[in-house]
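FYI, not all chains are in this one, though none of them got moved.
Chain lettering (A and B) follows the sequence in which the chains are written, and residue indices restart at 1 in each chain.
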Amino acid sequence: MKNERFEKGWKKFVEIHGPVAKATVNSLQDISPELGRFVTEFAFGNIYSRPGLNLKTRQLLTIASLATLGTAPLQLKSHIKGALNVGCTKQEIVETLLQMAIYAGFPKSMNAMYAAKEVFKEKAKRRASK
Amino acid sequence: MKNERFEKGWKKFVEIHGPVAKATVNSLQDISPELGRFVTEFAFGNIYSRPGLNLKTRQLLTIASLATLGTAPLQLKSHIKGALNVGCTKQEIVETLLQMAIYAGFPKSMNAMYAAKEVFKEKAKRRASK
């Protein structure tokens, strides 16, 4: 079932999310392996692999969208980690979430900030324990 | 009632949206002039004036958020124009809206594309008529 688009997507998925890529696909394995495949092929193979926007900008856009949805804290945290992985600074992430207060309202902006806070803390803890 | 924050916001509002800034504030004048003032002071004076992200990135983030909401076509078109004004390319705008298919679903991505299409057409028409 593996194909070129999947391979390209998988490389991009791992480039952005590191070991979380495998964990995400695994988490869907016994319920809907197709969904893991479609995420890899479509989101990462078709979209994130496109030229026209660099990965840093793409991650900030995703964070803006997920903060606006407000219903996917798991994916928001995951993409905040991904943003750090591809070189976004904490300040850029925080600025993105702050700006969302205008469009998505203060509660969604605040909850997204709490998600970022957790991610930054976990990262600091991992770094400290090395 | 004018203050420093309002003045700073107004300059930024005009820098991004050109004559649409005045039209927006005017459109609220006889229903809620405060809302026009708060948009100017908070959105443009407090947020868009901040360092940490350049205006081009901020406009793309706004477009991502408005496409995800899906309920504010007027403001989406307005910010697509603003994105062009501050130097975003059509390609960057289209890439942003395309990426939203992953997070907000295809219908919202498609409707945002139709909004962009209208903005690009209006701009081409204005240019042609000069």
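Keep in mind that, in the parts below, a contact is a pair of C-beta atoms (placed from the backbone, for glycine too) under 8 Å apart; a residue touches a chain by one contact, two chains touch by 3 or more.
All of these numbers come straight from a predicted model, not from anything done at the bench.
The complex is a homo-oligomer: 2 chains are shown here, and the full assembly described by the structure file contains 6 identical copies.
Heads up, the rule we're going with is that only the chains that are shown with their structure count from here on.
Overlaying chain A onto chain B using CA atoms gives a rotation of 180 degrees, to the nearest 5. Between chain A and chain B, the centres computed from C-alpha atoms are 24 Å apart. By the touch criterion given at the top, residues 42-43, 47-48, 50, 52-53, 57-58, 60-62, 64-69, 91-92, 94-96, 98-104 of chain B touch chain A in their complex.
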